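With one protein chain held back, the other chains of the complex are shown just where they sit.
When the chains are written out, they are named A, B and C in that same order, and each has its own residue count from 1.
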Amino acid sequence: MTTYAYLGPEGTFTQMALDAWAPARGAEHRPCGSVDQALTLLRAGEVDGAMVPIENSVEGGVSATLDALASGDPLVVVAEVLVPITFVLAARPGMPLGQVRAVGTHSHAWAQVRGWMESNLPDAVYVPTLSTAAAAEGLAAQGGSPAYDAAVCAPVAASNHGLEILAEGIGDNAAAVTRFVLVARPGDLPERTGADKTTLVLFQRDDHAGGLLELLEQFSVRGINMSRLESRPTKESMGSYCFSIDIEGHVLDERVGEALLGLKRVCADVRFLGSYPAAHGTAVQVSPVTTDAAFADARAWLRDLRTLT
Amino acid sequence: MTTYAYLGPEGTFTQMALDAWAPARGAEHRPCGSVDQALTLLRAGEVDGAMVPIENSVEGGVSATLDALASGDPLVVVAEVLVPITFVLAARPGMPLGQVRAVGTHSHAWAQVRGWMESNLPDAVYVPTLSTAAAAEGLAAQGGSPAYDAAVCAPVAASNHGLEILAEGIGDNAAAVTRFVLVARPGDLPERTGADKTTLVLFQRDDHAGGLLELLEQFSVRGINMSRLESRPTKESMGSYCFSIDIEGHVLDERVGEALLGLKRVCADVRFLGSYPAAHGTAVQVSPVTTDAAFADARAWLRDLRTLT
Amino acid sequence: MTTYAYLGPEGTFTQMALDAWAPARGAEHRPCGSVDQALTLLRAGEVDGAMVPIENSVEGGVSATLDALASGDPLVVVAEVLVPITFVLAARPGMPLGQVRAVGTHSHAWAQVRGWMESNLPDAVYVPTLSTAAAAEGLAAQGGSPAYDAAVCAPVAASNHGLEILAEGIGDNAAAVTRFVLVARPGDLPERTGADKTTLVLFQRDDHAGGLLELLEQFSVRGINMSRLESRPTKESMGSYCFSIDIEGHVLDERVGEALLGLKRVCADVRFLGSYPAAHGTAVQVSPVTTDAAFADARAWLRDLRTLT
Partner (left out) sequence: MTTYAYLGPEGTFTQMALDAWAPARGAEHRPCGSVDQALTLLRAGEVDGAMVPIENSVEGGVSATLDALASGDPLVVVAEVLVPITFVLAARPGMPLGQVRAVGTHSHAWAQVRGWMESNLPDAVYVPTLSTAAAAEGLAAQGGSPAYDAAVCAPVAASNHGLEILAEGIGDNAAAVTRFVLVARPGDLPERTGADKTTLVLFQRDDHAGGLLELLEQFSVRGINMSRLESRPTKESMGSYCFSIDIEGHVLDERVGEALLGLKRVCADVRFLGSYPAAHGTAVQVSPVTTDAAFADARAWLRDLRTLT
C-alpha cells in the first residue's frame, strides 16, 4: 500500500495539506515528529512520499525543510499544496479566556498571533511546543497541572482533542498561507502542464562579488522568472551561502534546460529539486522568443550553419 | 546610567555578545524575553541600545530580528559582534548521560546538535524551550519531575545554574558562529573605519521578472560587494518578498551614497539600517574607479561641463 | 559679424542644412573644402560655428566628422539639422541621357544611386569628385572635353551652375536623410527643452571582454536610451576602438549627469560633445524613477540619513 509521511502529529496544517492532495486519498498517512524524520523514512524507502512545509507567507522559508532537501540523498518535489492558515485559541472545556495565564504553541504559530495576544492576553506567558497539534494534544493529555492553559492550533486539532474554542481567526494576517511540498525519491518526472515550477539549489563556485548577479543572469537571458529566492548558509563559514530558488517552467522546457546547462557550468554544484505543477495553476507567460518552438527553429538554423555545403 | 537590553535570560549567547562589546562595559544590561521586547524597550526610549542575534552560520538569518528591524519606528545597527557557538549538554548533578530521556533547549540549538544526539542519545525526546539559557534555568528550578533531564546550552548557562556538564562541544559544526548586532535609535553615525558594512531592507516597486537583478545592478555598477542577502516575506501575500542586505562600505562613502540614491529611486521603499564597523576588521577592497577621490574628480569634471564658458 | 563655416562648395547638402538653421540667417556663410578645414577655422576663432554632416541614414556615420570631433581642442554640438537627400542627374544643356558615358559625384552619393545607375546607365564610368556640388561645378567649368558627362548632385547645385536635369529622385532610398550638426567652441550650453540629445565619445580603460557592456550599463541603470552608437578606431592599433554615442537627454538632467559621472570614473577618457535640442522635437520619455524630481527626493533622503541625530 502506498504510504505518505507528513510532519505530525495528527491535526497539523501539514496533515491538512496531505488530505487536500488528491493522489494521497486512500493511501496510508504516517505522522512524523520532524521534517528530518519524514525525509529519512522517504530516503530509506519506508514511505513513498512525504508532505512537508516549505514556506509560510508570513514567517518565510522553513529552514529545516530547505536544508534537508539541499543535502543528503537526492529527493525531488513532485507537487505543491497551498493551505490557508487559520488559528484558534483552544482550551479544556470550562476554562474562561480571562483565566488563561500561559499559552502553548509552536514558535512559528506564536509569531503569527503576537498582535492578537498583545491586545487580548497581554500578560500571557508563551510556552513553546513541538507543533501546533502537539500543543493541543498536550493540553488534552495533561493531568491536574498543565504547563499552559490554552493552545494556539488549527481548528481540526482542537476538535480532535475535545478542546473548546475560546477565539477564532486570531492570526495577525488573515491571508496567511503555507506552501507545502510533496517530496519523493527521483523517478518519473511530473508531466508538463504549462503552469509548472522548478526548484533548484545553487552553490556558487566562489563567493566573488557579483556572483549572485551572474547566476540570476542565467535566468534573465532566457526570459525565465524567479518566484522565490532564499539564501541559506552552507554551514561552512559565516558569509558562505547557497541559494534555494523556484523558477517558472519545467525542466523539459527548452529555456529551462538551457538555463540549467548554464548554471551547471558556472556553479560549483546545482541540485535539481524537481519540476511540478504550480498550485496556483496559472499558465507561465512565455515570450515568443523563448518558446520551445523558438528554440527548435534556432536549433534547425544552427544545424544548417554547421553543415554548410 | 546607560542601559542595554539583550535577548535573555542571563547565560544566553546574546549576553556573551553584549559582554564582549567594549562600549557596554560598566553599563546596565537588561535581559528581555524576546527580540521584540528588547526592541520595543529601545523604541520606547527605556534603554539606550539592544543586542540581538541576526544570523547564525549554520541556521541562517534570525527572522524575528530581521522582521522587527524591517518595520516599526526606525532603528539602526551601530556595531556587530561575532560569537563562536559552543554547546554543552548539562544536567542536574548526579544525572548520568545514560539516563537522559528528554533534552530541553531552543529549537535553533537543537537543530545544531542533531548529529551528536543521533549518535549519542538516539532515543532522547526533544522538549522546546524559549532559549538555551531558559533550558538550563528550567532544569535548575524544577521540582521532583522535570519535563526534561538535560539541557543544551552555553557553558556559562550551565555554570550559572549549578549544572553538571555531561558532554562538551556537541555542536555538529565546530566552526559555528552567531552574528549579533547592537541596535540603537537613529543618532550619530558610527565613524568610517574603511572596514564598514551597511545594512538595508529593499522593498520592490512590483514583483516583475528581473526585479532583483535590477536592484543588484545598482550595487555592481558602483563596484559594491554584497556580503549577505536574505529574502523575507512582506507578509502581504505568498510570493511577495523584501530583501535584507548587507553591503561592504559606509553610507558616507561616495559609491554607497550613489547606490542608495539609485535604490531609493527604483524601490517602493528603502530602509536604512545603519553603517558600522565590520567585526572582521578587514578593510574593504575598493577599485580605483570607485574611490571617493574618483567620485570627486568626476564631479569636478561634470561641474565644469555644466558651466561651460 | 557672425560667420559660419560649412562643408562647401555652394550647393552642397551641408549648405542646405545651414540655410535651414534659423540662427544662421543674416550671418556670413563660409564654404570650406573639407570638414577638417571648417573645424580648423572654428578652433582658430575665425568663424563662430561650423555646419558639418555627421550621419547619413543610408551610408552611416561620417568618419571625417566623428574623428575630427573626437580629438583636438574641444568643440561642442549646439544644434542638429535633418536634411532629406534628393539626388538629380544633371548635365550641360543639350546632353541627352543616352550619351552619358561617365558620371561625376562624391563617393557617398555614388553609393546611394548605384541601383538607379545599374538600371539606367549600366555602362557609365564613375568619376569621383570632392563633393556633389563640386561635381556640378566641375561640369559647368570644364572646357571641350570634360572628365564626365553628368553629375549626381542636389537640385540646387544643378540650378546654381546652369545645368539641365536629366533625371530626378534617383536615390535608391527615397527616405534618405542626412543629419548635420552645428559645432561651436565650448560656451553657454543650449537650454534644456525636454527633447534633447547629448553626444559623447568614450575611450575604454582597457579592451577587456565585456568592456562595452559595462559602459552601456552606466546608461541602462539610469534609464537612459542610446540613439546612436558608432565604434571608431583609436588609430593606435587594429582592434582598439572608441565609441561615439548619442543619448537622449541633456547634461543638466540629473540622470544624464550621474551617468556621465559613472562613465568618467570607469573610462580612460570621456569627451563631452554637447547637449542640444533633438531635430525631431519629440520629448524624451522619462520613467518616473529617473526624473529630476526622483533624484531630488532621493538626495534629500540620503542627506537626512547621513546627518542622523
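Following the convention adopted for this analysis, a residue touches a chain if its C-beta (ideal position, glycine included) is under 8 Å from a C-beta of that chain, and two chains touch if they have at least 3 such contacts.
Computed from a prediction, not measured in an experiment: that's the story for all the values here.
Looking at the complex as a whole, the chain kept out of the display touches A, C. Looking at C:60, C:169, C:187 or C:288, the residue that reaches the missing chain in the full complex is C:60. Screening A:47, A:76 or A:224 for touch with the missing chain picks out A:76. Residue-level contact of chain A with the missing chain is found at 76, 186-189, 205, 217-218, 221-222, 251-252, 257-258, 260-262, 264-266, 272, 289-290, 294-295, 297-299, 301-302, 305-306, 308-309.
Listed by residue number, the positions of chain C touching the unshown chain are 36, 55-60, 63-64, 82, 107, 111, 114, 126, 128-130, 147, 173, 175, 177, 179, 209-210, 212-213, 216-217, 220, 223, 225-233, 235-239, 241.
Keep this in mind: only the chains that are shown with their structure count from here on.
By the residue-number overlap criterion, the interface of chain A with chain B counts as same, with over half of its numbers used by both chains. Separation between the centroids of chain A and chain C, computed from CA atoms only, is 60 Å. In terms of their C-alpha centroids, the spacing between chain A and chain B amounts to 24 Å.
In chain A, no position touches at least two other chains.
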